[in-house]
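Have a look at this one.
Missing here is one protein chain; the remaining ones are kept as they sit in the complex.
Each chain carries a letter (A, B and C) given by its place in the written order, and its residues are counted from 1.
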């Protein structure tokens, strides 16, 4: 069957509808889900289809996330809506000291099939407390899997896999991508966690990225092509498990890598990738591994400042040019 | 005057006593401080000296940390005792979305002279929820300074600077080091934030570390010396601001670097250092930058497993040997 | 909370609030502030009108896409906010919420710097870094709005503790919504304020909804005011559409705090006329419900009627208040519009004091 062009929002609600259809232990818990199908409309239609399994809660994030944990431990497959990724801060104990550790510290007795779904990122001018990308905390928390998709087809296939997965998965959905459209097969399908996707093949430099920055890297690659630089763009899609093979193959070929993410630079996941490339691909690297992330400040409100803080296509292009120029033979 | 040998605990209480003596806006807020001078005895003597300024609270971490924020905003210089660093999770919103952002998002109107004092790390067999090293989250949070001292003299000088600092400082004290003794000048002194310390000069490899691992690196350096490998040991002391100059100078000399921390490897601060070395010192590196951190699991309880998870001297020695062997000429 | 039906035909009964009162659980009803003089009453009216006009024009400007991001307006809630802040001294502290314009104006902020901030201009209260949800003026004791629901409670605990340690007689007031009353931060701050006897007034503006969720479905117990009993602090329930009722209750709580007797909890029953944020589709309520509130419980309308009946102000006086406010707001908008944008690199400033 032919793919349709649908938005990430639609991909989300389709993925969940399909999983809820097959498995009645799947449900969604969070604030303000029912009236408008979630605050971004991402669950549109679901409250009508599954009136008892889309559950509005009080503003009580520890009880919401803990609610997911307790339900997962006792036979359910909850999807927890964090409202904004920034609010993970209000339930970090539940996420880090409980969700991530329960299976391990009880010696593998329990399983926690749970998706913590969190819309992250900037772009709606929502300032410091509603714009963060916090994936790097969770990659640094053993016991969690971390998904950061970009295009609608990936969103759908990965969300379905995350729901099926027996471990807790933190699923970041960039909020500037809800309306982003792309081709999605009408047939049900799964994309396994831990498999990166080469969104554009190229020979001169590897751009490693994920989530919204995938689009900016693809745009940058287009521009770079005009200057004779052929960039390969890897969308990691999941950060844990990490598909380092895909990175290694690409960098072995291009001998030159650059990481782009929206999270602020220092301590971001880009550091982890750069460190691993430096460690494992030392001999084939022809230039320093470059990193681009947001500037190290909270997100400012005023659009002129936000745009300065968040990596733009031009920043990516400039940095890629510089890196390629630096390549030794 | 001659230095005395005192413990980190004593260094802590001396530092705070000196600062409280000079400045009556300094106070400590936290759980179980008064009866035993803190749960590790780290504030011994202070409750008698300053009975109104060592304040026991209910078990309410958001109100404790928020209590520090509100007090700092209105003229006080609070020291917040987090009890165990693991419990930052119960007040992450206060730390990340409030403390770190308030000055910035209000356009620089406010200042927050506040120390968040948090004992971290393993070694007392306290298992998954009482053994974590979480510094990398805070380095990734613009607006916070992060201190991770090792020896008593540094603990004292840095804690005094942290208390004097007009910005929020997260001060991690490794709990296996409370009893660790070292020479400390009897005269009051400050050590500025952002200055690393070369604890052992060496020519062949740079070991970059902090907190408890400083001692393990020094021990490893001793062993390596027996094998003809002369290791330089840098104790970063503060991670934000980071003294990258010190790292750069050393690595320019040794052409070979290894980072050692107790936090789990993936996404740890070692990745950031390795990434920066790879970026800024690419041309002088003679071997891949190596990283050692705890294995990527929650801390297991049983000592045999804990010791396997946390980096040991032998692990550091083995990795350093391997790295030095790999050096190209 | 028992379910309350809020249909139009019941709107009349809303004015006497009988559906809210649950005897035995609540503190005895406080006295309205009847003692205040004509000058004060005019000032109160002016403040309410200032908020109303500020908010309505902010809504228009948002509609015209002149304000980036999103804004939450307080239209309908003016009596609750102005009544509360009228009990405070200039050196007292407040902490506000995501729906913060009204609190900040009521504590004395200048609308021109607020508009400049809403527009993201360098001349704004926060140099364009904060925006609608993050306005503060520390010189006026406004310790900030907060984009995190319930984020203000713990911070106010600290301000209260600081007042106690510095031995001043200031008071701190933390505003919050019905939705915020379910956050753990409320509980921790309320208990700590109670055990330390901190000079804090907790003002819950119960506007029936937290985003799309009705308070009567999400808040357990007989009322929010009744939660005071868990902490052994006074709890007052008050008609939030009647500014003098609010002022009376809050004044009592402020006096209680200022004289060293510790915190109180006030619940005001109020209503927001606009959506949760501008652009909200509002599928969770009916136009009739909104209409009934506007008709029967409009706080400005009620106060104007009272002032007219009392003879405190004439219709002309009232018109003059509106005209004055309109002129001031227009001027403030002009200031904000004409103010320059920040430089992109300004984003790198204001993070640390010492670096």
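Throughout what follows, a residue touches a chain if its C-beta (ideal position, glycine included) is under 8 Å from a C-beta of that chain, and two chains touch if they have at least 3 such contacts.
Given the structure is predicted, the values throughout are model-derived calculations rather than measurements.
K.L.:
Just one of A:67, A:157, A:182 or A:202 touches the chain that is missing; which is it?
P.N.:
From the options A:67, A:157, A:182 or A:202, the contact with the absent chain belongs to A:67.
K.L.:
With the missing chain put back, one of A:51, A:186, A:201 or A:241 would touch it. Which one?
P.N.:
A:241
K.L.:
Determine which one of B:190, B:244, B:282 or B:301 touches the chain that has been left out.
P.N.:
Considering the complete complex, B:301 is the one touching the chain left out.
K.L.:
For the chain left off this view, which of C:73, C:194 or C:339 is in contact with it?
P.N.:
C:194
K.L.:
Specify the residue from the set C:210, C:226 or C:292 that touches the hidden chain.
P.N.:
C:226
K.L.:
Considering the whole complex, not just the chains shown, which residues of chain A touch the missing one?
P.N.:
So the residues of chain A touching the missing chain come out as 25, 27, 29, 52-53, 55, 57-58, 60-76, 78, 91, 93-94, 97-98, 102-111, 142-143, 145, 165-167, 241.
K.L.:
Applying the definition given at the start, please give the residues of chain C touching the unseen chain.
P.N.:
Where chain C meets the chain not shown: residues 1, 25, 182-188, 190-192, 194-195, 217-222, 226-227, 229-233.
K.L.:
Write the list of chain B residues that the hidden chain touches.
P.N.:
Missing-chain contacts on chain B: residues 31-32, 34-36, 39, 56-62, 86-87, 89-90, 124-130, 295-298, 300-309.
Here is the rule we use: only the chains that are shown with their structure count from here on.
K.L.:
What is the distance, in whole Å, between the centres of chain B and chain C, each centre taken as the mean of its C-alpha atoms?
P.N.:
42
K.L.:
Using CA atom averages as chain centres, what separation in Å is found between chain A and chain C?
P.N.:
Taking the mean C-alpha position of each chain, the two centres sit 37 Å apart.
K.L.:
What whole-number Å value describes the gap between the mean CA coordinates of chain A and chain B?
P.N.:
It comes to 30 Å between the two C-alpha centres.
K.L.:
Please output the residue numbers of chain A that touch at least 2 other chains, ranges allowed.
P.N.:
Touching at least two other chains: 86-87, 89-90, 127-129, 296-298, 300-301.
K.L.:
Tell me, which residues of chain C touch at least two other chains?
P.N.:
In chain C, the residues touching two or more other chains are 126, 128-130, 134, 146-148, 151, 184, 351.
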